[in-house]
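Some chains omitted; the rest stay in position.
First chain written, first letter: the chains are A and B, and each begins at residue 1.
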Amino acid sequence: MSRVSIQEEGFDAGAELALLEAAGGGAVASFTGVVRGENDLVALELHHYPAMTAAQVERIVDEAMDRWPLLGVRVIHRFGRLKPGEHIVFVGTASRHRSAALESCAFLIDWLKSEAPFWKKEYFPDGGANWVEARVEDEAKARGWTR
Amino acid sequence: MAKLDILYFAWVREIIGCDSEQVDQPPAGVTVADLIEQLAARDGGYGQALGDQLRLRAALDQRFVPLDSLVGEALELAIFPPVTGG
């Protein structure tokens, strides 16, 4: 199973869970991010830095595999134009230990939020658009995992 | 002479109106911050996009770096706002 996909197309979170369950560890944790339809949002456009994204996410996954006894890791991050209700991101981890699965899943999504080179632009019904500002707490959260 | 590719992302790209450009490799001792300051002095959207370095982050050869890092022999500098993925 490939570990990291940076892709425009959607994904089937249930199928990804099933693949992680098949890794045999007994404990599977996941996080799924979905576009919220607040403020009449029409679409969310995800931009990224293609030469950097996949390599950097692979490094983060390596670090997670190094820190926790994981049998499987799956990260999918979409780019392009997404509508409310569509998937943005999936992180799934499989381990023999539930705490390893849960903690590594939290670690990975915290890193993706604060360190993966993605930028979001919101589009509204009046034609207006707005770049999402980074939240200070996201950078702080990622630093909290520093060993 | 060696060249440096500069990439812009998100609103930095939009305001400058350019995805990427090539400049001469800066001399030794030049930091990312120095280079951004030089670019910000240009006409067009550069001043607006690059004038406030507190709003900017950078990567050299696809690695995040602090703005006071030396550009050195890097081949690619990316300038962008703080990331908002996930």
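Throughout what follows, a contact is a pair of C-beta atoms (placed from the backbone, for glycine too) under 8 Å apart; a residue touches a chain by one contact, two chains touch by 3 or more.
If you're wondering where the values come from, they're calculated on a predicted model, not measured in any experiment.
Engineer: Can you write the copy numbers for the whole complex as a formula with these labels?
Structural biologist: A x2, B x2
Methods note: only the chains that are shown with their structure count from here on.
Engineer: Any idea how many Å lie between the Cα centroids of chain A and chain B?
Structural biologist: Going by mean C-alpha positions, chain A sits 26 Å from chain B.
Engineer: Going by the contact rule at the top, pick out the chain B residues touching chain A in the complex.
Structural biologist: 7, 9-11, 59, 62, 64, 76, 78, 80-86
Engineer: Would you pull the chain A residues touching chain B in the complex into a rising list?
Structural biologist: So the residues of chain A touching chain B come out as 33, 46-49, 51-52, 55-56, 77, 88-89, 109, 112-121, 131-134, 138-139.
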